[in-house]
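Removed from the display is one protein chain of the complex; every other protein chain stays in position.
For subunit A:
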Amino acid sequence: MTEQVESVISADRSAQAGIERSASLWADAWRDLRRRPVAIASAVVIVLVSSMAAFPWLWTRTDPRDCPIQLSKATPSAAHIFGTNELGCDYYAMTIYGARASIIVALVSTSLVLLVGALVGMAAGFYGGWVDSVLSRLADIFFALPFLLGALVFLSMLRSHSVWTIVLAFAVLGWPPLARIVRASVLATKNMDYVQAARSLGASDRRLLFRHILPNAAAPAIVVATILLGTYVASEATLSYLGIGLQPPEISWGIMIAQGQSYVTSGYPHLLLFPAAFLSATVLAFILLGDALRDALDPKLR
């Protein structure tokens, strides 16, 4: 009996709370995301990998650059749980320290590409006319450069290669496709009736763009951005493999994969498997989180 009364009271209370809580799109999306196991798992993976990137000493006390050559290519054991590489470096420590380069390249490049692409695409789609013509032709010029070739040329012009020069190369070459996607969805959204309705109320361009157009045009860009995260981790590895990206003694998953793959068939598959597994898990986590985020931002799917 008391239980029943209590449940009625609590239901009543939650109904009241329902009326009073501010229900913005992002607040609702956040509440929705917390209920998705996939989103939570992806977020946990991303947090773990980010903590490896930011504070590698939390994860290992071994110096990845302290390499006794007599331990070359040891298989996993209690002392070296991931084994060692051909130079005798502890592979677990290398994997932890390798996260930083990959995460920075992926996150910063994607953020820059998203920022530039979204701004250019929004301006071109929303204002149209000569703004659109100028920005779209500019995007076409950059679009004409093949990504990998462009990055090779860009990086070979620079004397020193660090994580930041790679980020710059990716950002310079990566924004045009995103700008095109954003432009197209802004064009499709800006003539919707609800945008016209807000305009007739006297809404400013900023309100139209950020409150009405962007939330309804963001989904394709979010999906592409999560795929880009994975692509950039892989591209960093490719450039390192081609000898134009990061170079040892820098440590990155890309370099480890590039070097480890040559020992796979000679009986040391762990040299490829560990960095590749970390890389795949990270990329997968980003993609799944992006997917969940896109769903959470669409009230129709709740």
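Here is the rule we go by: a contact is a pair of C-beta atoms (placed from the backbone, for glycine too) under 8 Å apart; a residue touches a chain by one contact, two chains touch by 3 or more; residues count from 1.
Heads up, the rule we're going with is that contacts and distances are computed from a predicted model.
Of the candidates "ABC transporter ATP-binding protein", "Carbon starvation protein A", "Aminomethyltransferase" or "AAA family ATPase", the chain left out of this view carries the UniProt protein name "ABC transporter ATP-binding protein".
Note on the undisplayed chain: of the listed residues A:131, A:203, A:273 or A:287, the one touching it is A:203. Contact with the chain that does not appear here is found for just one residue of A:71, A:192 or A:222, A:192.
With the whole complex as reference, residues 15, 18-19, 21, 23-25, 28, 133, 192-194, 196-204, 207, 211-212, 215-216, 297-300 of subunit A touch the missing chain.
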